[in-house]
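Take this structure, written in structure tokens, and hold onto it; I'll ask about it next.
All protein chains but one are shown in place.
By letter and in written order, the chains are A, B, C, D and E; residue numbering begins at 1 in each of them.
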Amino acid sequence: IPEVAERTAVPGVSTGLAVTGLGGDVLFIEASAYEGERKLAITGQLGDVMKESAQIALTYVRSHADAIGIDPATLERTIHLHVPAGAVPKDGPSAGVTMVTALTSLALGRNVRADVGMTGEVTLNGRVLPIGGVKQKLMAAQRAGLKTVFIPARNEVDLVDVPEEVLAELDVRPVADVAEILAYALEPAAEASTVEAA
Amino acid sequence: IPEVAERTAVPGVSTGLAVTGLGGDVLFIEASAYEGERKLAITGQLGDVMKESAQIALTYVRSHADAIGIDPATLERTIHLHVPAGAVPKDGPSAGVTMVTALTSLALGRNVRADVGMTGEVTLNGRVLPIGGVKQKLMAAQRAGLKTVFIPARNEVDLVDVPEEVLAELDVRPVADVAEILAYALEPAAEASTVEAA
Amino acid sequence: IPEVAERTAVPGVSTGLAVTGLGGDVLFIEASAYEGERKLAITGQLGDVMKESAQIALTYVRSHADAIGIDPATLERTIHLHVPAGAVPKDGPSAGVTMVTALTSLALGRNVRADVGMTGEVTLNGRVLPIGGVKQKLMAAQRAGLKTVFIPARNEVDLVDVPEEVLAELDVRPVADVAEILAYALEPAAEASTVEAA
Amino acid sequence: IPEVAERTAVPGVSTGLAVTGLGGDVLFIEASAYEGERKLAITGQLGDVMKESAQIALTYVRSHADAIGIDPATLERTIHLHVPAGAVPKDGPSAGVTMVTALTSLALGRNVRADVGMTGEVTLNGRVLPIGGVKQKLMAAQRAGLKTVFIPARNEVDLVDVPEEVLAELDVRPVADVAEILAYALEPAAEASTVEAA
Amino acid sequence: IPEVAERTAVPGVSTGLAVTGLGGDVLFIEASAYEGERKLAITGQLGDVMKESAQIALTYVRSHADAIGIDPATLERTIHLHVPAGAVPKDGPSAGVTMVTALTSLALGRNVRADVGMTGEVTLNGRVLPIGGVKQKLMAAQRAGLKTVFIPARNEVDLVDVPEEVLAELDVRPVADVAEILAYALEPAAEASTVEAA
Partner (left out) sequence: IPEVAERTAVPGVSTGLAVTGLGGDVLFIEASAYEGERKLAITGQLGDVMKESAQIALTYVRSHADAIGIDPATLERTIHLHVPAGAVPKDGPSAGVTMVTALTSLALGRNVRADVGMTGEVTLNGRVLPIGGVKQKLMAAQRAGLKTVFIPARNEVDLVDVPEEVLAELDVRPVADVAEILAYALEPAAEASTVEAA
């Protein structure tokens, strides 16, 4: 899976799933930080709902820093969250878990596993709420070579619509709390600078 | 009542009641806080009236901190108030008492009882003003398994329209001051991390 | 006069008069304050003219603090001015004197008398300028059980249109300077926590 | 001239002239200040051009404080400039000199003479630029009982259109620099709290 | 040239050239400064492009302060740039060099020569880019009595359209760098308070 591996080869990048006019697609969430005023910059032509998702994701990470094991100082900087491609408008709440994962990856300095994708709205307390487009998203995940995909628990019912051959190649994991995603999707600290071979 | 119990299992979450295009529904108000500039972040695609409700609720809690028993320092942080689902537009003043309850729960570190719902506009001084949709809201409360529901005193007249079987399963409490809700709805401090069995 | 007494039972609340689509009505201005950035928060779906009235009222109180006997420190906080009901749009300059009275009541910790209403635009120097709807406003004041109503001096000519029976029950006081309202409408400091029986 | 005398009886208020749908009228500019962030608050439903006039007037006074004899500390506060009536939209650059005079009156603590009116755009350097409506403005000045009126030097040509009887009662003074207005229009410091009998 | 001499008789004012609906005209850029927050206030009903020109001009002057010989402290104040007449909307990039000259004049305390006009877009590095309306602008310069006019080097080709008699009375100087304008247009420091006789 060359492209996903390349894009997620540094801490702060996670792989999400989106529905586009042409079916589903993978999308990358990039988080970066630098010394400066404690604020959140958001780019990528995101709509109002998706900008709010970014705020929610950051508040989740900040208020759960202790539980996650994050040194709070890593978040007392200017944080920039970007979703390429820069000219394509994007909206919706379903990248919430992906944003939490990107921010946590950045704060811990641990890469996100290159073969993991995810989709799901997240709440301030980390609850994972259902989203749309499960079929198209899982088909896109399989095309992109992903192996493990997290979906909201309440979307498990949508798996009956997903083609057998897609489900056969994916390990689909329904979750109710974003902490379950973090527990699996981040590489161990020691391997943080190594790209997993798929 | 599995969902409500799960959602309110941490301090800062209270259960409100809303009128939607499909009747009534329960809605959760989530409050969170972290060290940072003293400001209020609001998400959940709230309209102007509901954003003002959030400001009013926070001013009520801040200016009544002593009376409630809140350590003011817990409010000298960035406070984030979110109302899932993130993509659904919401408006109106009737979540005022629910916001006061969520913020107080957060500030005191005491869970809101899992079987309590509420609806009502609130003023800066905690007066509870009447709202619409009492019938639909109480029917939704009963469907969701709630046991006790606070409504504004001036809405007591609307109870004649609520089906007998709904009223039979609910303890409906008309109140004129939000302090009456706080006095009942928050679990005792010692049990804060325990979810009440319903 | 149960409702007015209840609403004005704490410092920071004064009773104004408004013209609505259904005649006149009383309206309550609530002022509150808490430690924080020195700014003015305004809620209640106020239009541009009424938001400016709030700014004017606060500047009047701040720049006349010495003359009124206010400890300036009480105003060096975040001040929140709210006009319920939260979902009803409101506009116009005629609540100026009511806002000055609410802010002064808050700053002095003295209740506004429960049987007093008022209407009038105010300038930065406390001049009381004429407003519209005198007839409807006085009829509403009488219906609400008010006993004393302040109106702008230049509106004295409008009293000829007010029904005899309304004027018989009200003590209508035309004033040119808002200081005349403050001198009468605030309860003595010692009685601040007592609601006047009407 | 009772109204003008009453309105200008405190420092910070100057008398301008405006063209309205009904001919000309006098208008009062009120300036006030209080301890706080150094900023300019503007109220009175002013349009963009008139708001810019207020900024220009304040910059003129700040950058000429030494020449005028103003203690700069008096301007290091929040300054509020208001133009009653609060609900009437107003626009245009012709109140520039009136704003400079109100701000200077405030900063020096010296009243503006009650029988003086003025109209004229002002630049950052105090140049007085021509305005419209000279005829209507002078007629309004005479009706209001003013005795001395400052107009822009370049508007002297418009005096041929003003009725003889109006000019007979007014001392019209064309000026090219706002400093000429300040030199005459402010009462001596010693008399600051006295209203001139007209 | 009485008007231009009068307007440019203080540091901070430079003479530009504009195209209006009625041909060309001279326009004055006024810069002023006072102690306060380091920001740029812009007035004169300027459009977006012209507001950006003001930002560009100020950045040029700030980042070239050493080369120009400006004490940086003179720029660490609130700077106000105004373009009279206050009610006339203006736009376009061609006042860039005039703004640089006004700001430099202010910062050095040296007047701009009363017989010099200029037009040209400026870049962050001081390059002078071509503008439109050369013919009308030069005709306006001659009518206003200017003697020397700076134009962008790339506009030299437009001089063929300018009437012989206009060119005969003007010293037109095409330039590629705004530093060439500054080197000529500012009066020597010693004469700063003297208006040049033309």
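We adopt the following convention: a residue touches a chain if its C-beta (ideal position, glycine included) is under 8 Å from a C-beta of that chain, and two chains touch if they have at least 3 such contacts.
The shown structure was predicted, so the numbers you read here are calculated from the model rather than taken from an experiment.
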Which chains here would be touched by the one that got left out?
A, E
Which residue among E:44, E:96 or E:133 touches the omitted chain?
E:96
Which of E:62, E:90, E:143 or E:173 touches the missing chain? It is E:62
Go through chain E and note every residue touching the omitted chain.
38, 48-49, 52-53, 55-56, 59-60, 62-63, 72, 92-93, 96, 121, 123-125, 127, 129, 176
Tell me, which residues in chain A touch the chain that this view leaves out?
6-7, 10, 12-13, 28, 30-37, 41, 43-45, 80, 82, 84-87
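Definition applied: only the chains that are shown with their structure count from here on.
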Averaging each chain's Cα atoms, the one nearest the global Cα mean turns out to be C
Centroid distance [mean C-alpha coordinates] between chain E and chain B, Å:
61
Shared-contact residues (touching 2 or more other chains) in chain A:
none
For each chain, which other chains does it touch, given as pairs?
A-B, B-C, C-D, D-E
